[in-house]
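In this view, the complex is presented without one of its protein chains, the others remaining in place.
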Amino acid sequence: MSIRNNRAWLFVLPALLVMALNAFIPFITVINYSLQDILPGLPAIDVGLENFQTVLKDDLFRNAFVRQLGFSFLILLIEVPLGVAIALALPKKSWRATVSLIVLGLPLLIPWNVVGIIWRVFTRSDLGIVPLFFNALGYDYNVALNPVDAYWTVVIMDVWHWTPLIVLLCYAGLNAIPDAFYQAAEIDGASSWRTFLYVTLPRLRSVLTIGILLRFMDSFRIYTEVFLLTGGGPGTTTTFLSDVLVRKAVGGFEFGYAAALSLIYFFVILVISYAFFLVLTNVSSGSRTR
Amino acid sequence: MGLELKNISKTSQGFETLKNLDLTIDDGSFVAVIAPTGAGKTTLLRLLAGLEKPDQGQIIVDGQDVTQVHVRHRNIAMVYQEFINYPTLTVYDNIASPLRVHRKLSNKDIDHRVRATAEQLRISDLLKRLPHELSGGQQQRVAIGRALAKDAHLILLDEPLGNLDYKLREDLRIELKNLAHERNAIFVYATTEPVDALMMASHVAVLHEGKILQYGPMEEVYKKPNHIKSGEYFSDPPMNFLPCQVQDGIAMIAPDFHISLRDLNTDLAPGAYVLGIRAHHIAIKGDRLQNGVTIEALVELSEIVGSDTTMHLSHHNLKFIALSQQFRHFDLDENVTVSFDPTQIHIFNNQNGDVVSHAAGARHS
Partner (left out) sequence: MTTIELVDVAHMYSSGQYAVKNINLKWEPGVSSALLGPSGCGKTTLLKIISGLLRPTHGRVLLNGEEVNHKTPKERNIAQVFQFPVVYETLNVYDNLAFPLRNRHVPETVVRRRIPEIAELLGLTDKLKHNSAGLSASDKQLISLGRGVVRDDLAAILLDEPLTVIDPHQKWHLRRRLKLLHHRFKITMIYVTHDQHEALTFADQVTVMNNGSALQTGSPQDLHSKPQAPFVGYFIGSPGMNLFDAALTGNQISAGRYSLNLPQDTAKAIAGQSLKIGIRPEFVEIHAAEQPHSIPSTVKEIYLTGSSKILDLYGADLHFKARIPDTTTLHVGDTVWASFARQWLMIYADDEAVNLPLEETVR
């Protein structure tokens, strides 16, 4: 279609300006910082890729990176199947379904820092219900001192917070599957498991792709909740990549390092997300969407 | 008055849909544009509406060049295949909407016009309903009502009956014809179904490879197709085309299958041609015509269409379709005798598809 006039650009201009201020300019700044050695008050020195090398050789970074990868994949491994299972268990399109969805969706509405605080209260040795529960079972639960307790509490907290997103996406996806497919599977004599495998799962592919991409990208950048709950401890058990980044940038004034780390961070998320995307949308190559 | 398309070309999605297309339509005509799916009928309608601009060429309405005029300023109305109505407006408001936008009509006049239109389309008792409460046929009537109430000079219809049950289609064809009859507007109706043109149109335009292959009064285009494609598109069942060798006034289609061409006026030079004959000019034993050329054929499938029987037949390698105007029953792969009416044969050039000789029968009506 040919463009009749350029009036449309005027509508887009304000948004472009905002984006320029909030995104483009800071992004260019970070690239600059990553290639320089900066101390406040002194002129910047160009150091080429030295900052990147420092980051990649730093043990703190490496450990946090591996820890972060492990965490994200663990999250996906738990949240996706759990979300699908809950969505399958929900009643279809009745008032009961609406109520269930609202209740399940509540954790998504909570500001992330409040989530962290809620869980801190849950797990306080003196007040929390979680220690109370475990102590009754004979286990000495301590989120501040015990690495295992801390790590798994962070995982459970994220599951509690974000699984509803998968549930909501899958619920919508399931409702889009026409009854005829289930009827056909029933007529073909398929068991519930085989029906799930050959009817439900293939047809949930697009919503699951969205869900997996979103959860991966967000969990890879997790910061607020963890910071408030454990502060990264005990030791470095729950020190993820974003924590390292903040410490270097804000606490240590190591702008060069932090900028380089930011770019590496960005690049990793981009690559892994794209890899996920390719795999998930190519699962049945040559298929037409209906 | 009238509508003229001059040298129109349009490329969409890298494909040259319309090429140097010319067409002149008089007021009061009901023009059916016949072509298979994807041939460019919708593009043509959109150009007429002003929703798209041609890459080249002019559109002239009432002597004025409207090629660059935006659709909002053209006096047109359009009906689509998917029943499109304003979902939040009642039937009354739907029909009234074009009247409220454009004209400075008083509410009383609008009311009068809406009710008259609803009466004509037999939807007077549905005026307070919303579109989603209506059946498909009723929704399409509302869409047609909205187009007609506007009293536009040019009314465009893009396969409006395509999504309806066949009985509804029958009913609406007759209604549309009557509605068009009363107006001086130009109706341009795009369709793949020949029966739409046969029942409603005063003129037919056959669209093929971006150009108007043939345009003229409906009966003339039907009886005297000027090209193989005209015969093919404007026939239901499709016209049968059989390659043949012509020598000494006889067309030889197969060693055991000759048809005399003495009924044709033209003397044909010997050579290879394509013979065209419509399905209902091939009779099956039991039908009226018996003095044609007979051969044996195998029934591949016999189908009931309306009140007729269509038979897909084969004679060795030749495949063709015959139509019998009764209910007949044949088993799969049954042998039958068929008879070809020699006065209804059209001869076409086998290189470019142009007609070489019209059927003798065509000249007698």
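As written, the chains take the letters A and B, and residue 1 is the first residue of each chain.
The rule is short, and it goes like this: a residue touches a chain if its C-beta (ideal position, glycine included) is under 8 Å from a C-beta of that chain, and two chains touch if they have at least 3 such contacts.
Note that the coordinates shown come from a computational prediction; the quantities given were computed from them, not determined experimentally.
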Point to revise | Hidden-chain contact residue, picked from the options B:R113, B:R141, B:H203 or B:R278 | key: B:R278
Study note, to complete from the structure: Missing-chain contact among B:E170, B:E220 or B:D263 belongs to B:E170
Review point. Which is it among B:A116, B:L198, B:L268 or B:V356 that touches the chain not included here?
Key: B:L198
Study note, to complete from the structure: Per the whole complex, from A:P26, A:P81, A:G105 or A:P202 the residue touching the absent chain is A:P202
Check your understanding: Taking the full complex into account, what residues of chain B touch the chain not shown?
Key -> 135-136, 165-167, 170, 174, 177, 192, 194-195, 198-199, 218-219, 222, 235-236, 278-280, 288, 300-308, 312, 323, 325-327, 329, 332, 361, 365
Study note, to complete from the structure: It is residues of chain A that touch the chain not shown, namely 178, 180-181, 183-184, 186-191, 194, 198-199, 201-203, 283-288, 290
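Definition applied: only the chains that are shown with their structure count from here on.
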Point to revise | Centroid distance [mean C-alpha coordinates] between chain B and chain A, Å | key: 57
